[in-house]
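With one protein chain removed, the remaining protein chains of the complex are shown where they sit.
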Amino acid sequence: MTASPLSPADWSEARSWGVAPAAHLLRRLQTGYRPEELRRVMDEGPEQTVDRLLTEHPEDPSIGPAIASLEQTALATGQIDSLRAAWLLGMTTPVNPLREKLTLMWHNHFATSYGKVKSLELMRRQIDLFRRHAWGNFGALLHEVSRDPAMLVWLDGNSNRKRHPNENYARELMELFSLGVGNYTERDIQEAARAFSGWHMRHGDYWFNSLQHDDSEKTVFGKTGRFDGDEVVDLCLEQDACSRFVASRLLQTFVHPRPPEEWTTAVAEDLRQETFELRPVLRRLFLSSAFFSSEARNSLIKSPVEFVLGSTTLLGVAIRWPETLRLLASLGQNVYEPPSVKGWEGQRNWVTSTTLMLRTQFIADLVQTNQYGVASPSKLLESADLSGVLAIILGSDSPQLLASVREQMSGLAKPDQKQRLTLLMQLPEYHLY
Amino acid sequence: MSRISRRQLLTGLGAAGCISFSGQIPGLWRRAMLDAAESGKSAERILVLVQLAGGNDGLNTLVPFTNDVYYRERPAVAIARDRVLKLNDRCGLHPAMGEFRRLYDEGRLAIVEGVGYPQPDRSHFRSMDIWQSAHPSATDFRDGWIGRSLDREFQRDAGSSESLALGTDRTPLSLLSQTRAVPAIEDFQQYRITGAALASGSTRRPLEKLAAESSGTSELDFIRRGLIGALETADRLGQLGDRNSSLEAFPATGMGRKLQTVAGLIAADFPARVYFVSLDGFDTHAQQLAGHQALLAELSDAVGAFAKELDAHRRSDQVVLLTFSEFGRRVAENGSLGTDHGAASVLFALTPPGHGGFHGTPPSFDKLDDGDLIHTVDFRSVYATVLDRWLGIPSREILAGEFAPVPFLPG
Partner (left out) sequence: MRRVLRLSASILLLVGLVVFPALRAKGHDAIDVCPPGAIAGIELRGLAPAITALEHSELRSAIESSPAFRKWRDSADGRKAAGGVTLIESQLEDSAWSILRNLFGDQVAVAIYPPASSAKPEGVMVARLADAATLASYVEKLQPLIDLAGNRVQRSERKDGGVELVIDNRMTLAYRGCWYVASENRGLIDTVFSRIDSEAELKSKTPHRLFDATSSAGAWIDLAAIRKLMGTLPVPQKLDNPLASLLFGGLARSIKDADAVSATVAISDRQLDAKVTVASPIRSQEAPFTAYLAPADGSRNASLPPVAGLLAGVTVYRDFGDWYRGREQLVEERVLPEFDKFETGLSTFLIGRDFGADVLPLLGRRVSLLAAPQTFEHLGAARPGVQLPAFGVVLELDHPEEGADLIRLFFQTLVAVTNLEAGKQGRQPWILTSQVHRDVTLSYARYLETPSGDSLPIVFNFQPSSALVGKYFVLSSSREFCQRLIDAVLDWPSPKASPPRNLSLTFDPAVAAKLLNDNAAALHANNVLQGQSIQQSEEQLTLLVNWLKQFRPLDWKTELGERGFDMSFSLGW
């Protein structure tokens, strides 16, 4: 019998905790980081870091007003890009980076698009909901999402009427939000849809329209009762498939694109034990042997947000948002407008020859011009030697990689610091984390 | 992959002294180099979609010059009989479309008449969504017929089946996929890599070596292969895609520039299977004659140059270009020297040589639907032909049904 994948990683060996695992932890838990943060994580060690990142800290007083002014202006002028900038600005602020990363995960999980909702106010409230529940209870989140106004618009809540049930929400609840394909029947969807009938939106808020609610008996997952929407959500949460589905989401976001079966089983079990309280589950996961395993390292492909904002944060760039948002859209990740209710498939789907070209060109422009904003790289990065830069940027202390980069470096005519940075950030390895 | 990359070959030829003093490769030499380079060209079949946005007036594009109803209903905006470029004893092209006429004579212009769909919608937006999604009954358009097709084809390696919209800042619905981002590029310059440390051979060689050696399936191998492919494409575009590097002269119009770019990308083996370009302004409600003439000339001249450029690169067998528009226009003119939104219309395809000619059934002028032509060919039949016969993607699944092919492409 092998040890559980969730058993804590073992750091008892001397020098086993070092730059590589620290960078791995940081890159997985934050959208981007400054070189100083890597130093801090190395000093703090894994437990203290994870506990710090899983704690809500008061907002940065120098960023809060900037975000507030962006949001206010977005709502006033209807410019979604200001709202995008507000969120992404928060994501790059080192105060609650993990909370924001989880918020983006839920935005992807419950993918709702401004393209149909057409209300900045409702979209912002939905993101706030994800933020509040970032590492809260998944069950509570699922209940609240079911009556979230943006979701009601997105999946046609108002057309779900007693005599004309609309299955849109019930279907996505099961297929994409809680269970996954193959864990429900068409009949379950039809019955569940009736339970959500009359869950409407009015004046921008959830409203239970009792006249349009079908109060009769339904049979869902073999259980029969005069269920309402909340009871259907509870029935979904009771399914084993639900914990596995959520476990897959967590693993695919933080650990591995195709997690081994036993990892999913272990996390699903943990979720049930904790009755879907995410914080303790995430804590165990982030400290686990699976999380730090060699399979897991560098197995994820950076999303455009991670690639672009990770790079700007690394170099301390004061971001010019219009250019940056345009690039993110070209790279395929326009937050607030996921391509469909499935969200971004991500991983290898981020990669096409066009996006690789755009990513490569972005690095050159970022390091060598002010197109995306003025950089002020930290002293740590400026003064580091090649192996130091490699450690900061790629989180690697591998001698082979160092040797290979040295060889490539020898091809540069004038290998100044900017050229070195450009080369390193254009390497295939930099697309992974 | 042991063959010499075309980039290396071209560089090698350049180093061997083919470059003139001016730094320009003389045309003759360049052609020879291209011939050499293209001996190993990709055999991938390519589709270029040309959207004529606004609803092209099919009746003034392919003019039924013997039809009395046409001249009776359009006293002011009809194309005079003696000006029509006659293709047969029934109809001919608008006089501005000399290049289309040439392509027709060469057997490369397929003309499909009477294309439309049941219960035609006369709203620009909805009808365009219907054409692009190929879902006439949908209420919520989430993906396009090309997007769905290529999703299905998406394979392990990056770049095996991509599509690209040019000259637009939004991905058109046709290409939209529910799973992948489809790039829309406003400017060809975005396909250059400048200031890249990885641009030169010496910095890239170790990476190329690693990519060539790795047949692995890890994410790193995947990115390595994709990145090498992207960099090579950028190189080739850098060499082939300069403003003056086209072998043929393209008109200096919007459509001319877009098709010039497409031709350059194709010549550079850019790994897109479908290109999308759009020409706007076909919503000719008023003072139609001059404006429509300019649009048709822009289209015809650009496509003519595009065909010549494909010939020069020996790519003609590899490319099909298909025009479409959300609807045609009413048979009768309106009161402001224009025409209003109609239904069935004509579409054109630039095909490999030998497949041109007339297809479909001319719509009837005797039996109109509220003043509009009734379609004789469902547009999904055209799509089915392209999917099944050209791209090799089973159309049934994509179009959610069986549609009889229109034989303008080899079976």
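A and B are the chain letters, set down in written order, and residue numbers restart from 1 in every chain.
Throughout what follows, a contact is a pair of C-beta atoms (placed from the backbone, for glycine too) under 8 Å apart; a residue touches a chain by one contact, two chains touch by 3 or more.
These numbers were taken from a predicted model, which means no experiment stands behind them.
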Neighbouring displayed chains - absent chain, whole complex: A
From A:110, A:321, A:350 or A:433, residue that would touch the chain that is not displayed: A:321
Contacting the left-out chain in the complete assembly, out of A:46, A:229, A:373 or A:395: A:373
Options A:53, A:85 or A:366, residue touching the unrepresented chain: A:85
Touching residues (missing chain, whole complex) on chain A: 62-63, 65-66, 68-78, 81-82, 85, 89, 118-119, 317-322, 373-374
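The working rule: only the chains that are shown with their structure count from here on.
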Centroid spacing, where centroids are CA-atom means, of chain A and chain B in whole angstrom: 37
List of chain A residues in touch with chain B within their complex: 116, 257, 298-301, 330-333, 339-340, 342, 345, 347-358, 360-361, 363-365, 368-369, 404, 407-412, 419-420, 422-423, 426-429, 431-432
Chain A-facing residues of chain B, complex: 140, 142-143, 154, 158-159, 162, 164, 176-181, 183-185, 190-198, 200-207, 210-211, 218-220, 222-224, 226-227, 229-231, 233-234, 270-271
